[in-house]
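All protein chains of the complex are present and in place, except for one that has been dropped.
Note that the chains are named A and B in the order they appear, and that numbering of residues resets to 1 at the start of each chain.
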Amino acid sequence: MPNILEINNLSLSFGGVKALQDVSFRVPENAVTTVIGPNGAGKTSLFNCISGFYKPQQGTIRYQGDVLAGIKPPARAAMGLARTFQNIALFRGMTVLDNIKLGAHVHMKSGLLGSLAYFGATRREEMAVRRDVEKHIIDFLEIDHIRRQSVASLSYGLQKRVELARALAMRPKVLMLDEPVAGMNREEKEDMARFILDIREEWGVTVLMVEHDMSMVMDISDHIAVLNFGRVITEGLPAEVQNNPEVIEAYLGTSDMDSLRKKLNPEREVA
Amino acid sequence: MDWLFFGEISLAGLAMGGLYALIGLGFVIIYKATRVINFAIGEIMMFAAYLFLTFAGGMEMSPWVALPLAVLGGSVLGGVIEKVMIRPMLGESPIAVVMVTIGIASILVGLVELVWGADPQLLPGFLPRKPVFIGEMYLAPKIAYGFLIGAALLIVYLLYFRFSRGGVALRATASDQAAAYSMGINVRRVFNMAWVFGSLAASLAGVLVAATGGLSPQFGAIGLSVLVVVIVGGLDSIVGALIAGVFIGWLETVAGAYLGGEYRMPATFAVLAVILVLRPYGLFGTHEIERV
Partner (left out) sequence: MRIGDAKQSYEADEAIWTSSTQKIWFACFLLALAVFPFMADAYFLYMGCLVGIAVISTTGLNILTGFTGLISLGQAGFMGVGGYTVAWMSINTELPFPITLLFAGLLAAAVGILVGLPSLRVKGLYLAIATLAGSVFLHFIFAEWESVTGGMGGLSLEPAHFFGFTFQSDFRMYFIIVPLAVLMVLGAKNVFRTRTGRAFIAIRDRDISAEILGINLLRYKLMSFALSSFYAGVAGGLFAYFYRVVTPESFPLSMSIFYLAAVIVGGMGNLLGGILGAAFMTLIPEALGLLTAALTPFYPNAPIFMSPMLEIIFGALIVGFLIFEPHGLAEIWHRIRRFFSLWPFRN
């Protein structure tokens, strides 16, 4: 499998705080790659570097072979890097439908004058987006009943789902999900895991996610990178990572192996 | 170029700048503690100056009794504003809170006009009238003594915030509200005290400025100059307010003297525009790291 994203020797610090130190790992195309690690390990900072919001002091990020340095966040979005956020970043002043349509922004062209007149090309473009969003995203994620609602009125689980919908409307090549199932109940988690697998299989999208829920991570990931204190400890297949003693030590910070094994090898749930 | 004239103008400007620094300090105290940009500070100053007018003029008190009373009145006003109109806005967007202070400013202008009338008035003179000479340079006594009184309060403030319990509580709240709260600091009280102390500094400066230049319901426009001061210095920097205060006061006076009164505002706002583009968070302000 070729790598769609390659992170090489990335370092990022804020003042004296080293958020990322010499981080390197790869994201294979059309697979689910998960970054795990304790809180404060630098996972979200890593996402922010890929999005272009933070500028790393050292290292490179290669996307489809090209170095991303110097490209601004909106341009990266247009290149197919879509994401969701750890603490849901929906636009509260808009309906679910408008939030999702906003994801399609980078693929639309109409300008201010067209918008004022809402006529001709602008109108056709808006309608095409609406049709596309309805057909491929709203139906797929089963959120047609809430499309007219304001996002502020939705449950946490549904908000996360709308955020995923918005990211899909960006027609991503790489979909970055920052803790997609945090705070969800079991049913919602299972739905989300199913969506993620479907997105990879049916849409051919590469998924890069940060997640704490080990059972879900082990179930759906093809590739895992472990981050601690801003460094990559190891990367590899779930089974390899799971049994790496260094990971167990670093990630859970204790040597009580029995309870740890249990945590890292949870009983398989039907996902 | 007449250097003596330039020196005298500069001296007057610097003295005026000292008062700006004091107002800027009041502004920064409020901002640091509560993150509220107070557009009504000029109107609070005006209110205190009108109180002084009533106490010293209408009621014929000794100016040295009237001055503390008026300043006290201004600080109480600040405290009441915080309690009644700012506190309900806790947690609202900063923009909404700023607009509340704009509303408050409008209310205060109306109230002052209603009570004291729209005509410009002169404050009873209470500062010594003997001309002050520094070397050969003449400095108007009102400005000189006004500066001295203002500087005295400024020093008291700096010492207070550096060393007292209240000062520590204020600085703790400024750097991390949640942490301060969990350490047992009464954050609400700190908010209120910040408004009281900030308004106190502004009120004293208000009376002193009005004593040199007269008083009218448009007096609050001085708040615009103060805004320039704190933006140039950095909203959350006391040092910034002091330095920028002195500089802006000087610039305004020099521009007024050489180019004409209509150039005072454009001159300072030009500095503001340059700062906004080159150093958006002011000369000494903190640039906060943004998070997603």
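Just so we're on the same page, a residue touches a chain if its C-beta (ideal position, glycine included) is under 8 Å from a C-beta of that chain, and two chains touch if they have at least 3 such contacts.
Here the structure is a predicted model, which is why all the values come from computation and not from measurement.
J.: Can you list the shown chains that the omitted chain is in contact with?
T.: A, B
J.: Which is it among A:R26, A:K43 or A:R83 that touches the chain not included here?
T.: Candidates A:R26, A:K43 or A:R83; residue touching the omitted chain: A:R83.
J.: Considering the whole complex, which of A:R62, A:R130 or A:R231 touches the chain not shown?
T.: Of the candidates A:R62, A:R130 or A:R231, A:R130 is in touch with the missing chain.
J.: Thinking of the whole complex, not just what is shown, which of B:M1, B:I95 or B:A178 touches the missing chain?
T.: In the full complex, the listed residue that touches the missing chain is B:I95.
J.: Contact with the hidden chain only, please: which chain A residues?
T.: 51-53, 72-74, 77-78, 82-83, 85, 89, 91-94, 98, 101-106, 108, 110-112, 114-118, 122, 126-127, 130-131, 134, 166, 170
J.: When the complex is taken as a whole, what residues of chain B touch the one chain not shown?
T.: Considering the whole complex, chain B reaches the absent chain at 37, 85, 88-89, 92-96, 98-100, 102-114, 118, 217, 224, 227, 231, 262, 265-266, 269-270, 272-273, 276-277, 280-281, 290, 292.
By definition in this document, only the chains that are shown with their structure count from here on.
J.: Let me have the rounded angstrom distance from the C-alpha centre of chain A over to the C-alpha centre of chain B, please.
T.: 48
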